[in-house]
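To keep things clear, I will list the structure first and then write my remarks on it.
Only one protein chain is missing; all other protein chains are in place.
Right after this comes chain A.
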Amino acid sequence: MSAPRSSIASDTPRFAQFKLVLLGESAVGKSSIVHRFVKDQFDEFRESTIGAAFLTQTVLLPNNITIKFEIWDTAGQERYKSLAPMYYRNANCAIIVYDITQESSLEKAKQWVKELQRQANQDIIIALAGNKLDLAESDPSTRKIKKEDAFTYSREENLLFFEVSAKTGEGVKNIFQSIAKKLPIDDFKPASSNANLRNSRHNLGVDLSRSSINQSSCNC
């Protein structure tokens, strides 16, 4: 590798991997945010998450820094709460999602913040994200949670704060970028020394698409 290794020069390619967990009330759009971020897609109807889903995505920061997020997208229903520690254990960062058109969802989000502050990693970075901005923009009367209220709360609790729309994609990337910037840069290793990046491309050689039911032709 031609990059200078003596000191961490600004253009040395560096790589780090972080565990991120999404939490929040049921049907606030956690999975949709993840899918917008990872695949840049949006499905109006998405099957509810059972247990959890797992996806990865890399973010490129200036100065040749690559961050790979291991994203744990959890189920939102109250009774799945007992499964959550399994997913937020050792998480470096969390996105707590609420629905700006659903008043109860911010309360639920606050509970999650409390739980994470008490039981997750000490230095976990928490972002609060109000989803479904598109609904409030097309019809302001649907908005049930004022931006200022959520913002004030996030200030008090020292959280990152965003209002996003997974449907239009507005602000979604920004959450991940902002989190990436806040992550501890000291942990970053030169990319050449870390095999993870290569491995992460490791595809199991199987790619079965869910759309098999829709396959029309057969290849016999």
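Note that in this section a contact is a pair of C-beta atoms (placed from the backbone, for glycine too) under 8 Å apart; a residue touches a chain by one contact, two chains touch by 3 or more; residues count from 1.
One rule holds in what follows: contacts and distances are computed from a predicted model.
Matching "proteasome endopeptidase complex", "RabGAP/TBC", "Autophagy protein 5" or "RAB2A, member RAS oncogene family" against the UniProt entry of the left-out chain gives the name "RabGAP/TBC".
Only one residue in the set A:Ser26, A:Asn121 or A:Thr142 touches the chain that does not appear here, and it is A:Ser26. If you put the missing chain back, the residues of chain A touching it would be 26-27, 43-56, 70, 75-77, 79-83, 85-87, 89, 118, 195-196, 199-200, 202, 204-210, 212-220.
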